[in-house]
Structure formats: C-alpha cells, structure tokens
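Have a look at the structure below before the remarks.
One chain of protein is taken out of this complex; the other chains stay put.
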C-alpha cells in the first residue's frame, strides 16, 4: 500500500487544525478602546501562536518519518489515524488553555494532548522500523535511533512543562513556547540529512 | 479520466469533516471546577472520538477501493460526490448524537448516515467492478467479492447497533464504538494485500 | 507554469466550501420532540444538499477543463482565483437561502452567485483555448465548443430558475435542484471522452 494518500489526509488535517486555531480569537465589542479590548485577548493569542508551533513541530516530525516510510499496512493506517485524532483535539485543548490559562487542569489537558501526539508518533516510527518492514532497508540504525530519541526527548520536555503547571501555569506556558526553539537547534538527524 | 483529483477532493473533505468534529466541543464557562464542567461534555467527547473513527473506517474503505480503481466515468464522479455529501453530513449527525444522546431519533439519524455512507461506498465498488470497466483487469474475483462483503457486513452491523437504540441508546454507542475494532481484525483483503 | 498547484488549491477550496455548508445546520434545543425540531430545518437541509450539488457541478466542470489545460499564465491564475472567490461565497448564499427561502432577494443572490461562478468558468475556458495557447494543441474544435456550450447552457438554466423566484421561490428551489440532474444526462463531451 503506497503512502501518498496517508500523507495527503495528514497534511489536510494539519492544515485545518492550524487554521481553525484562529477562530478562537474573538475581539469583544464594547465602548472601550480597540487596543484595550485586544489586550484582554493576550492569553488566547499566546495559546494560538504556541499551538500553531506545536502543530508545526508535530508536522515536521510526521514529515520526516515519511521520508523513510515507503509503504503502509493496516496497523500503520490506524496508528496514523489515532495520531490525527490527537492532532484534531489540539485546537480544543488550545481554546481551553487560552481561556483558563491560570488553571493547572487546562495545562495538564494541553500537555497530555501534546504527549499523546508524541506517543502515537513514536508508535508510528517503532512499528514502521521493526525489522525495517515498512522503511527502505538501507536506512542506518543511527537514524532510526536518533528519530526515536528526538520524540522521547520532546515528550519528556513536555511532561516537565506540564508538571511545572502545578507550581505556576505561566512557567508551563514559557516552557511550551520554548519547545519549537529546542527543536530548531540542529541535531543528528539534520546533520545526517544534509550530508546526503 | 484519471482518478487523482477525485482522491484529492475526497481526502480534503475527509480531513475537514474529521477536524471540524472538534468544533462541537465547547466547555461551558462558570464558577464550578473546570474538571466538573469538562465532565458534563463526555457524551460530546464520545461522539467526537466515535465519529472520527467512523470517518477513519470510511476513509480506509475509500482508500482501498482506489488502489484498484484506475479510471473514472461521470457516474463514478457522481457516486463519489453523493458519498462525500453523506460524509459531510456526519459532523452534523455527530453533534446531534453528542447533545441528544438519550434520544433514539438521534441514534437513528446517526446510524442511517453511516449506513448511507456504506451504501454509496458499495455502489461505488459495484459500479467500478461491473465487467471490470474501471478497475485493473487482472483483479481477482475473490478480492472483488471480499471488499463487497466487508461493506455489507459493516452496514448490517451498523443497522443492528441502530435498532439497539430503541431499547437502550447506550448499547448503540458501545456497538458503534466497536465498529473500528471489528475492522481492525484482519480479513481476507489484508491477507491478499500482504501476500503481494 | 505547471497547473498541479492550482488544482491542489482549487480542490482544497471546494472541499472546504462543501464541508462547511453543514455548519449552517443547527438543531434548536427545546422541550418539543426532536423530530419536530429537525423538521423546522428542512429549508436549510434543502439548501445544504442543493449547494453541495452545485459545488459538485462546478467542481466537475473545473476538473474537466484541467484535463485539457496543460499550463497556466498569470491571467489564468487570476481568473481561477476570481472563480474560487465566488465558490467561497456560495456557502454564504446557501445560508441566506436556507434562512430566508421565501425571499426573492435571497434567490437572486443565490442564483447570481451560481451564474457568476459559471461566468468565471467560461472566462477560464475561453482564455485557455484562445489560439490553443494553454491547452494541448491536438484538442478538437468540437470539444472546445461543447464545453463552452455546457457552461452557457448551465448559466441560462440558472438564470431562468432565478427569474422564476419572482413568481414563486419554491419553483426556483426545484429548478436549482434539477441542475445536477440535467448535467447527469450524458452529453457530447462524455461521448467524446468515453470514445478515447
């Protein structure tokens, strides 16, 4: 089974999830100054930019895997669907975080959503690379391990950010926002890819 | 007429239908605890996860057919559009089921939508394989029959789940949720595909 | 300039326009029977099914043109964007028609939107086929003329349906709904295509 339609469906879901985040931004009407009214929306603006970035990180991770994944079986289709289910849930978690940004419950729901997305991405990679059944056979062990490590690291980082929410939810926000920055730093995979 | 744009339109419709399901989840604001307020939304959460899975099952079915369907005529275009019309209706049926989950009417509308989607999927396959006019000629009879059987079986199962709603709507919910699990079990098509 | 990304953008816009039509369907909550409440929504249901079909007819028309259009210039890009602008306006016109179905003004706005879409589709074809500048050179004159005729015929039919709204808006609805049926009837283009 070729993978092009899985990628098309996934790109579609990501594109929509990224775009409907903005539907949550609503400027209240009222007699006060427009800037003041926009100012009241900063937690939603933060959550919107943050969630867009998170979806970007997840999309890049998904994108990277499919450079190596060459075919799909039914299990991979379902792992991918479960991953996309979590991706579609992120706009809801983002809206919650934007509205109840001082609640540890909202932070835990948001963090768990991101961790769950990471877990499915990891399951996706582990299933595809087991005995190299769905990836090109010449892929190196070091690449398999480094992609696995990237995902695990991201999940641990998000778990820390989530736990930090029990002390101060603003600390979680800052740590969540730092995730893309962490990923921007070049790692082994990039080096491997640019060497090719 | 090649099929790539039909697949692109279909993937787009599926991706959007899957993603807008989440727009129905709305946490009521209020003075009570956030967890309590989220707790009131469990029927909507169930309906969201269920409907995502249903769309996943339908998408996989559509995906499988187009591995064999090699060209399209105007009738196939219209069967496909009718199928997509039902697919776009599912988020509405899902919202209804999430809000009025104890009403047999909502269960019947939801079940009928899923059955209608199956019926169009069946019409799609029957039209494409009649005299092998739109599929690759070397496709085996057993594959044609097994895909047909899968769809009929799914429709019958959904019909049973819908009828069960007249006794207890929760029984329908459980049976609906079991549908993807049933499909996850490997069948003849998978075996055929993995043998290739 | 190749045309694949124009087709991708167009398929995306069509897929979304088709799917957001359903967002207009809202079941009022209340103490009355669910079926009764759904019954109050029949004009919206009609408008939804009708508009999905209209978008289907337009998508098929667009799809057919791009089987012959092999490259694009900047003018074609802009004609296509104007066409897509009208396509995105259709869900608004559909919502209007669903709510104010007994108003000739709503019928005129709906009809004009469909006619405008046809006009841009016609401009698209006329521009692409002028001196065969953007289509494959071996395309026959009869195909060029028959596609042009199909669009003009559709526009005239829609114009009649719109004018009928000044006498009885329900007559317009019926005529609008008949449009896809008219297109389902096989025409010269189909014969030509199936002969190939």
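Should a chain be cited, it is by its letter among A, B and C, assigned in written order, with residues numbered from 1 in that chain.
Quick note on the criterion: a contact is a pair of C-beta atoms (placed from the backbone, for glycine too) under 8 Å apart; a residue touches a chain by one contact, two chains touch by 3 or more.
It should be emphasised that the depicted structure is a prediction, and the values quoted were computed from it without experimental measurement.
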Touch with the omitted chain, as defined above, among A:40, A:67 or A:136: A:67
Full-complex contact with the absent chain, from C:53, C:106, C:121 or C:147: C:106
Subunit A residues that touch the omitted chain in the full complex: 7-8, 11-12, 14-16, 18-23, 25, 27, 29, 33-35, 38, 49, 52-53, 56, 59-60, 63, 66-67, 180, 184, 186, 190, 193-194
Interface residues of subunit C (partner: the chain not displayed): 1, 5, 8-9, 11-13, 15-17, 20, 23, 73-74, 77-78, 81, 84-85, 88-89, 91-92, 95-96, 99-100, 103, 105-106, 109
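As a convention for this text, only the chains that are shown with their structure count from here on.
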Distance from the mean Cα position of subunit B to that of subunit A, given in whole angstrom: 26
Subunit B and subunit C: spacing of chain centres that average the CA atoms, whole Å: 26
Centre distance in Å when subunit A and subunit C are each reduced to the mean of their C-alpha atoms: 37
Per-residue multi-chain contacts in subunit A, two or more chains: 12, 15-16
